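Sharing a structure here in structure tokens format.
One protein chain omitted, others in place.
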Amino acid sequence: MKRYMTSAAAAAILATGFAGAAFSGGHASYTIGISNTVQGNGWREEMVCAMKAQALVSGDVASLNIAHRNTDAAGQLEDIRNLIQAGVDAIVLNPSNSEGVNSAIEEAIAAGIVVVAVDQAVTAEGAYILSNNQEEYAYLGAKWLFEELGGEGSVVYMRGAAGAGADNDRDTGFQRALAEFPDIDVVHEVFTGWQQDQGKQQILDYLSTGLPVDGVWTSGIDNVIVDAFIESDVPLVPIVGADNAGFVGQLATVEGFTGAAVTNPGSIGGAGVTLALQILGGDVPESNTVLVDPSIWANNDPEGMALIEAAQNPNLDPEWPVSVMIPGWTTYSMDEIIACKGPGE
Amino acid sequence: MSRLITKHGWTAGLLSILVLLFILTRMIQPEFGASGLDSLSRATLPFAFATAAMAVVVIAGGIDLSVASMMAVAGVTAAVLMDGAGDGMTVVAVIVVLLIGLAMGAINGALIVLTRVPDIVVTLAMLYVWEGVALLILNAPGGAATPWLRQLIVGPFLVPWLPKSFVFLVVCVALIWVPLKRSKLGLSIYAIGSDELAAYRSGVAVGRTRIAAYAVCGLFAALGGLTLTLSTGNGEPIPGPYLMASVSAVVLGGVVLGGGKGAILGPIIAVIILRLVRMDLTLMSVDPNVTTIVEGTIMVVVVMFGGVIAYRGRQK
């Protein structure tokens, strides 16, 4: 059984539902293993920092054992198995894909280890999932963009990494929105590889052709796209991005720019640690899966603008999502996540 | 006897490093045992096949930068063909994947021989071509692997401490490498890597031998891709980190960049060493960024060391 809710609602329900055990804390006794397969990306770095900060402030974690590198599903299998060998109590992972690491997750569960997958779902029996709803992420942003264009026009579709699970889910959502707006024309579709420089070059190349563009949908490589329009002296068009600090800043300050940020909290890593600690403390949630639905902040909508204004934080890395905390799930302070220190560091 | 030791000195040295690392692992984690060996062996599989693939072309005096991409093509092809396949179809799928591997390698080799463009340029281009092919076959992780085939690399074989995956590796490599090494083609591969002109004058068909070496490389890469699909249970179109890892394992394993020297046993021991180093770093809970530095440093030092040896060899 699955439940769907917005991130705020999820937080509220879960906080009242089974928050107790983890926050009482004080016995630094658990070892938690972390497995992540993308290194050097702002979103993932925030996720890992959130895991570290949450483990530190919980007081229940003696040490973190972090396997954090660029690798594929087979590499993640290796990392999970090494964490099993290291004898950790729980493993919080961002899965490389939804099925590829099931065999190691099942071995971990068989060895009595609590497994929590964050950001993306896994299909392994017995694993707990705290996942951002990627399909909904794309659908929300695309729908806002198409409505903003009045249902017709030329859209540049800047995807993530070809062949990545999250990119595929987002494409499903994007296509669903596109089907509702038959007069929207996707004039250019590229894979940014979730790389800032690559995405910027791609939009500069497109702009220099002089071909029409009425709106841009990005998969989180966003602030450099706005920069590219400004640098090329091309009038800004509506752009959809993620709630990355740099882009949210542009939404608030760039003159004549209409855009929207879709939330995709990297701090879900911290929430994953909290969930793992709750389960270790005997507080098992009734459902294995919590899908965190995104929300959208548009700067031409007073409510959205208010959220954008509230989220401004000059201390954050421009590639980091501004939603650095999930109320009810994370208890660290802004300084603690920016410091990015885990137990024993 | 002393000849035997000098000839296999490098391999013997690697084996002693491996034994020391196992002892170290036991010290870090006293409970390290059969399941640890199984984990290690399964992690080694794709790297070992990538390394075997790279070793063959490096011995032939070349290099293939498209190894990881060919593995991705083989992996997604296997996953698509095996999705819902019965026993018969599974066997067909495996054969098809291996043939595709041979064909991809042969295409790489033929392009190098026919265009006379340097191997490093051709295979760099082919890295993107094969990556694109993999994405065409499967644009996101998907497909499936036949369960009984997956069981081939899970758990122990006969005795608790001998992982099936290790037996699988040894059998596959031996089935390809031993007959090859004994054949005239194997000799010719060493010959063109050692001294192309002398090989040509000794009557070796240099071009055909080079194509064959790349084809064998493709075959090993296909086995690597197949084991990826078997261990994950689906096919991933994005190539994994097997290119740099295979080059450094090949060099650490005693194969000289530039060709002619080395064999396949050394590089495979080197692969196990590199995997065990990662396991130990994880067991010791070393900071992940430090882990990356350690692994990178090992690769750089090994490749530089290999370069110095190759240079010295040429000076003589």
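Note that the chains are named A and B in the order they appear, and that numbering of residues resets to 1 at the start of each chain.
Note that in this section a residue touches a chain if its C-beta (ideal position, glycine included) is under 8 Å from a C-beta of that chain, and two chains touch if they have at least 3 such contacts.
Criterion: contacts and distances are computed from a predicted model.
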| item | value |
| --- | --- |
| Name under which UniProt lists the unshown chain, selected from "Ribose import ATP-binding protein RbsA", "Ferredoxin", "Rhodanese sulfurtransferase" or "Cytochrome c oxidase subunit 2" | "Ribose import ATP-binding protein RbsA" |
| Missing chain: touched chains present in the view | B |
| Option from B:S194, B:N234 or B:S248 whose C-beta touches the chain left out | B:S194 |
| Absent-chain contact - pick from B:K164, B:K261 or B:R275 | B:K261 |
| Where the missing chain touches subunit B, by residue | 3, 184, 187-188, 190-191, 193-195, 197-205, 260-261, 316 |
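We take it that only the chains that are shown with their structure count from here on.
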| item | value |
| --- | --- |
| Approximate Å spacing (C-alpha centroids) for the pair subunit A, subunit B | 35 |
| Residue ranges of subunit B touching subunit A (in the complex, touch as defined) | 29, 31-32, 35-36, 39, 42-43, 46, 134-135, 138-141, 150, 154, 228, 231-234, 236-241, 275, 278-279, 282-283, 285, 287-289, 291-292 |
| Footprint of subunit B on subunit A - complex, ascending | 39, 63-75, 77-79, 81-87, 96-103, 161-165, 167-168 |
